[in-house]
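Omission of a single protein chain aside, the complex is shown with its protein chains in their original locations.
Up next, chain A:
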Amino acid sequence: MLPLLRSTKALKPQRCLAVSPKRFSHSISDHCDIVIVGGGPAGLALATALGSCRNIQASLRVVLVEASDLSKVKQWSLPEGYSNRVSSITNASRGFLQDIGAWPMVEVSRTGPVEEIQVWDGVSDARITFSASEMLPAQSTVELSRLTENLNLQRALLHRLSSLGAVELVDRVKVQSIIQENTEGSTWPLVHLSDGRVIRTRLLVGADGPNSPVRTYAGIKSYGWAYDTHAIVGTLYHAPRGPYSSPNTTAYQRFLPTGPIAFLPLSETASSLVWSTKPPLAAALKAVDPSVLAAMINAAFRLPEVSMRYLHSRIVEAQERGSPITLDELREEIAFRERSHAIDSHSAYSSLVVQQDTSGIPPEGADGLPPLVTSIQPGTIASFPLRFSHAESYIGEGAGARTVLVGDAAHTTHPLAGQGLNMGLADVRALADCISQAVSRGLDLGSYTALLPYSRNRYLENHKMLAAVDKLHKLYSTTAEPVVWARSVGLEVINELDTIKTALMMSAGSRTQTNAGQLSWGLAAKGVESVARSIGSARSFGEGIAGMASAGLQQLARQITNPRQ
């Protein structure tokens, strides 16, 4: 075979049109259609979506490059405890994962359904409740979303990928540099890997996180700022809910002026924490004994805001003095605070009961609060800074042509709405559809024209969501009285209007059907009619900051599902 090839070559005339390509340069070891950089949930989901698409499977070569060891994720042992990185997978995202065959591989027993979400204002206690049971009878599922460990999801995607076999996974290999091919008329990127390989690729996908090297190569600027906030995550243990309470399927979020604290149910006795707060406080809370942190978490859902402010300063001061607060000291402080707020030690708002008695009838208001945290899984407390950022474009051009960004490489958001991963999965779905469409029309899928529908589909949607989350964060960071009053009225008005709430929930990705958007718009319209009937409500609903609170929430909810998909 080889000599034959050689002789054929020798026989060919050496006459050469000067457009001779330099692609046969010795350094290029591989030609590829799509290189995905990053093996996080977004990158793996994209690989799976592409791999399960028939016309892509048949015609394209797809490679995923990841620096860490993916076999560890794939062989993740499903330990007894839970991982601290948990995401809320909306019904829309779950539908997508189902479509690409990944959801059946998820260990469902480790996921927690969310059937109700309670959100309240830390200053005024104004509350809004979203409940799956309030939804239309036609709704087939009774959950709003499902809390899933990121590792569980990644593991499922890896198993699905190996059963598909259509995507080549290159792990424990770093991208060392990306250089545009130095040939006339070519814009193909050359990806230099740490194992010495150089892959020439038609399209380079940046699924490589907030500090995306692909974005840097593409020369795409990212717009945004750091929130003066860190998020503390961890796995919490608590007693199971009693026979007279609803099961542990309610997610709770309280907006404190320092940031929201969220309690996300994983099982009857375990839940996940996401506590966004000021960096010094986050540092202090991470440094204290876990039992102190558990007591602080319980207090943070229960004590009035003024007392939380005091406890925060006590903890930070003690930390600065070098003598962290002890559990006894903290309990003493809390006991004093509860007495001064006239909180009875048997009421639901007392956080001092060591062993919650769940056998009898729970005290009034218990369903409005998460169960008392008894311990924290060792080693799960971690924190990270929060940023708002949005790339100026998702598609690279010119010197950074043939690049596209998805997930955190394109945008990062505050976790208060639990939408980061869901936005990433929506990106992935849109990009896979876009690529499939381009292939079916014979387009060069690395070209701007081929990728434009993806950007059109996602950019504005993501921007609206990012902006809504950003506004909510800012709105709830203040304690100024008129603002608190207005946002509380806005929230309570929405809470009383069932039609609007149903519409909000459905667009918040809790429906899998594709017509959710249209249906929810119809319902929202009905809701507006009923508001109009009550002039008082209409005024507070539509005006000023109240309007902003409700509009922000509606925006947030509405943008999660894209009715066009």
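Everything that follows uses one rule, which is that a contact is a pair of C-beta atoms (placed from the backbone, for glycine too) under 8 Å apart; a residue touches a chain by one contact, two chains touch by 3 or more; residues count from 1.
The rule we apply is simple: contacts and distances are computed from a predicted model.
Set against the options "Cytoplasmic tRNA 2-thiolation protein 1", "Mitotic checkpoint protein BUB3", "Ubiquinone biosynthesis O-methyltransferase, mitochondrial" or "RNA polymerase II transcription factor B subunit 2", the UniProt name belonging to the omitted chain is "Ubiquinone biosynthesis O-methyltransferase, mitochondrial".
Touching the chain that is not shown, out of A:K72, A:R339 or A:R456: A:R456 (per the contact rule at the top). Of the listed positions A:Q98, A:S246 or A:S447, the one in contact with the omitted chain in the full complex is A:S447.
In the full complex, chain A touches the hidden chain at residues 5, 8-9, 12-13, 15-21, 23-24, 28-33, 55, 58-61, 181, 183-188, 202, 397, 438-444, 447-449, 452-453, 456.
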